[in-house]
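Since the structure comes first, as structure tokens, the remarks are kept for the end.
The complex is shown incomplete by one protein chain, all other protein chains being positioned as in the whole.
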Amino acid sequence: MTEKVGAIGSSIPRRGALDRLTGASMFSADFRLENPLALRAVRSPHSHARVLRIDTEEASRMPGVARIFTARDIPGKNLTGIINKDRPLLVEDKVRFVGDPVALVAAETEEAAERAAGAVNVLYEVLPAVYDPADALANEAPLIHEKGNLLFRRRVVRGDAASAFSSCAVVVEETYRTSFLEHCYLEPDAGAGWVDADGTLVIIASTQNPHYDHSEVAALLGVEDGRIRIIQAATGGGFGSKLDLNMQGFIGLALYHLQRPVRCVYSREETFIATSKRHALIMEMKTGAGKDGRLHAMKCRILCDTGAYGSYGIAVASRAAVHAGGPYEIEHVDTEVLCVYTNNPVAGAMRGFGTPQVAFAHESQMDLLAEKLGMDPFEIRRRNALRVGSVTATGQKLEASVGIGECLDAIKESYEKARSARSDRGDSPFTCRGVGIGAMWYGIGNTGMQNPSTAQVEIDLDGAVTLYTGCADIGQGSTTVLAQIAAGTLGLAPDEIRMIVADTKLTTNAGATSASRQTYISGNAVRDAAAKLVDVLLTEAVDLMKVPKNSLAVEGGFVVYKGDTDRRIAFSKLAARARRKGIPLRWQGYFDPVTSPLNPDTGHGEPYATYAYACHLAEVTVDITTGEVTVDRVVAAHDVGRAIHPEGVVGQICGGVAMGVGFALMEEFKPGVTASFKDYHIPTANDMPEVVPLIVESSEPTGPFGAKGVGEPALIPTAPAVLNALSDALGKRIYHLPANLERVLEAANKRG
Amino acid sequence: MRSDVRYVRPSSLGEAVGFLSDHGPETKPLAGGTDLLISIRSGELKARYVMDVNRIPELKGIAMTGEGLSIGAGTTIAEIASSETVKRLAPVLRKSCLSFGSPQVRNAATIGGNIANASPSADTFPPLIVHETIAVLSGPDGERRIPVEEAAAGPYKSNVGSRELIVRFILKPSEGRFFEFLKIGRRKTLAIARVSMAVLAEKDMRGAVGFIRFCLGSSTPVPCRIVEVEDFLTGKILNEAVVAEGGRLAAEKMIEISGRRSTTVYKEPAVKGLFNRLLYPMVKND
Partner (left out) sequence: MIEPLKTVPISFKVNGRPVSLEVGAGETALHAIRERLQLTGAKEGCGIGECGACTILVNAKAVNACLMLAAQMDGTSIRTVEGLAGGGSIHPLQKAFLDHHAVQCGFCTPGLLMSAAALLKEHPCPDRRTIADGLSGNLCRCTGYRQIFQAVEAVAQGEKEKTQ
């Protein structure tokens, strides 16, 4: 198939950006509705308690209150969750974390809703709670869910790690810890809704997965699919948290009963209390290598605190297990991840699904091994880097597009310069400088499970093309990229593609905007749909031009004869011709990456069809008297297969670096303590290092135009690189994230 | 949003003080709003009246007067940061204002509000203290003058009476002296200071410390001048050992005042460390 020059690999203006710049974009809280009711959840102040009685009588009589809902008002199945359904929309018998919703107030104004929410009288019997995942596994631990506190166990075993350690020249064994994190998308969760004339419940939402929302709301309400319509509003970031059902179910419930427009806008404080967090992990890791630095064995035990409900916990555990060794060949692997319920806030999906946490551990281990071997940290990574033909811990043979070596090579010069310059650049007796590398791999799409996307492409009789995709653009730019892929396939300019996006009435399911999957998976679905349409057009042209199909191409809205480009027929003419024959002008494309499920005992299988790779180099300055850290520079090399939109890739990388700096140095959600942006710090413009993004393109044969994904990879290597740089500066390693003022100063004072 | 407060906006100091003398205990003055609006949002504000003091001419302005450098309580942090007069006569205050909150907060927040709010980590407190500032208050009984360190009674507890307003601050100007303001935050902007310090100092003819004023912020219930440190350093030629001893004294004094807490594990070495950095330029110049 021909490829339209300019559509692919060109940084065209982002779709929808102009509206964002003029204030015209409609985020969920911006919709003007006629006389909407405000919704406010009544949330539990206890982390574990039986709900004995919910008394809504007094609150119901307060001025402006339309109705107060409890679990009894839910007509369908009151259990939600994308992987395991364990979370009620409104709790029935007991609350499991501070923030668990017990009732929902609908009132004429926000103030009335807030007042009434405060007046709902809930009688609780407080139960013993457990906040530590290890404690939660003990026999006498309070049961959070009836099935037990162990949600999931994932083993990945290859070879015989136990005996391989004995033949290693060096072995390092350490325990690493990470904290709960808050996503901190700038737009707090919000949604709105109304009932259409035909009875359809229309829900506008800030979401990463409209089709999931759709099926979940339909099940909660016990209504047919056709009675629900989810439309994704302009969405102010998600990073995984907006994959859960947040306000959508509340809106659906209120619409169902009240048949009136409603609005549900979380305050920032409510997003802190109510929405999911990044899993806090405890990782015991033992890694052994030979004298030559080649890794022989790794043993890893991970405890994953998933909090009160499952959310994406199982996915996080699986992914952590698969990725625990890093982008390296290791013959003997013994990994076990336990995902455990506690009475902490729900931990769910957050950019990387456990991989950022394990990367901190495996990259620290690499530096520790290098140190023991007297080897350069760059060299030990280069020697062990996965390559085409390598076999992973799950027994998967990597067939193509393994760009970790190229990523390492891309930063090599910067690394060497930084290493040689770091000692003579100290301009103060109180600071020292360090250089560190972090590397990662990341499987694109869901782990060892079906993960399809669909898309539709339609041509009208004027030759205009419309792309229908259910893919939610949450700021990462998928709408633009999918337009480019459609345009590249159809020989059009991207701005010629009309788009209908993320509306469950008008578009088919593209799956979640998660797992860095939309470019690769939905991109392929779009390409498939567009290719089917191209084939129709070419077939018609063959009939008219009397030349073989392979001598024809699509270009600028025409089918052209490659031998003489003056011979061309307009799309509109071909479309009309096809229509007359009854040939469809709207085609559906579909893609599901080739994977195989992981064996429950060994973890063997092919969890992903392709992997992205990256490494970052970080240069830091540490004030050894106060523990203050400045990340001066990050050189970030990413193998994205093919950059469909290079500046979009750069934007992902720089945003990932920022989030990585936060993860490394300052971010920590303390349950019961952290309440707002006052006490949860994300990097400001002044905290940003100079970022040098380097795009590596190790083309993926199964990707659309060779593309993979970059959304999550962008984040993952930064924190490991910063922590290794800190260790380089201080001569002392930090094993617990974030490396905040206290931990850095403690390390500085302990150094030799 | 609270619907039960009432808004009042006097246009002169007389009107403001008049209102306060009748309703002071039920009134909260609104200056920059950067603290007050947060308490309105959280529902913590208990006042019946919010008195907007932003249109009172008597609270505005920066001028060198016979009494000293006068800064109106209603002067914004941004105005102080961009004042040539402050740059010349109180550069340490300017420095604290340059790193105060964020640009938006600096445009709204006032120096009077910062002091009246009495946060232990108020950024302008240590510089005002090392300038031996007098706060001029106005109330029903007329004017009252107090040393600025007495403006706070404890964390978020002001000594400014409910019927009083801070009108202005009078700083002892300090031109040509060594000055420094440093703070440690969890990030580089929009971070509450974990530890802050301000110093004014001058060497005498023989190169020893002839004059020094030192104040510690964010480490004690109220930012405080530490005369023990000043006395120790006065008359001494600064070298690394002397400065280190000064830092040790500062940390010791902090613990004496605040007691040992969970945060002391960090703050004790951090105070010592930051103190070294604070005075390092004076050591280095020798």
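Letters A and B name the chains as they come in the text, with residue numbers starting at 1 for each one.
FYI, contacts are C-beta pairs under 8 Å (C-beta built on N, C-alpha and C of every residue); 3 or more make two chains touch, one makes a residue touch a chain.
Since the structure is predicted, the reported quantities are computational estimates derived from the model, not experimental observations.
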{"item": "Shown chains touched by the chain that is not drawn here", "value": "A, B"}
{"item": "Listed residues A:Gly249, A:Gly403, A:Pro494 or A:Gly656, member touching the removed chain", "value": "A:Gly656"}
{"item": "Among A:Thr22, A:Asn139 or A:Asn550, the residue in touch with the chain that has been omitted", "value": "A:Thr22"}
{"item": "Per the touch definition above, residue among A:Ser267, A:Thr602 or A:Asn749 touching the missing chain", "value": "A:Ser267"}
{"item": "Chain A residues touching the omitted chain (full complex)", "value": "11, 13-14, 16-27, 29-30, 32, 183-188, 234-237, 239, 267-269, 474-477, 647-648, 650-651, 653-659, 676-678, 682, 684-686, 688, 691"}
{"item": "Chain not shown, touching residues in chain B", "value": "1-11, 15, 18-19, 23, 30, 32-34, 37-38, 40-41, 49-50, 52, 54, 78, 101-105, 107-108, 188-190"}
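As a convention for this text, only the chains that are shown with their structure count from here on.
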{"item": "Complex contacts: residues of chain A adjacent to chain B", "value": "110-111, 428-430, 623-628, 630, 666, 678, 681, 683-687, 740-742, 745-746, 749"}
{"item": "Touching residues (chain side chain B, partner chain A) in the complex", "value": "1, 3, 102, 184, 186-192, 194-195, 265-266, 269-270, 272-274, 276-277, 280"}
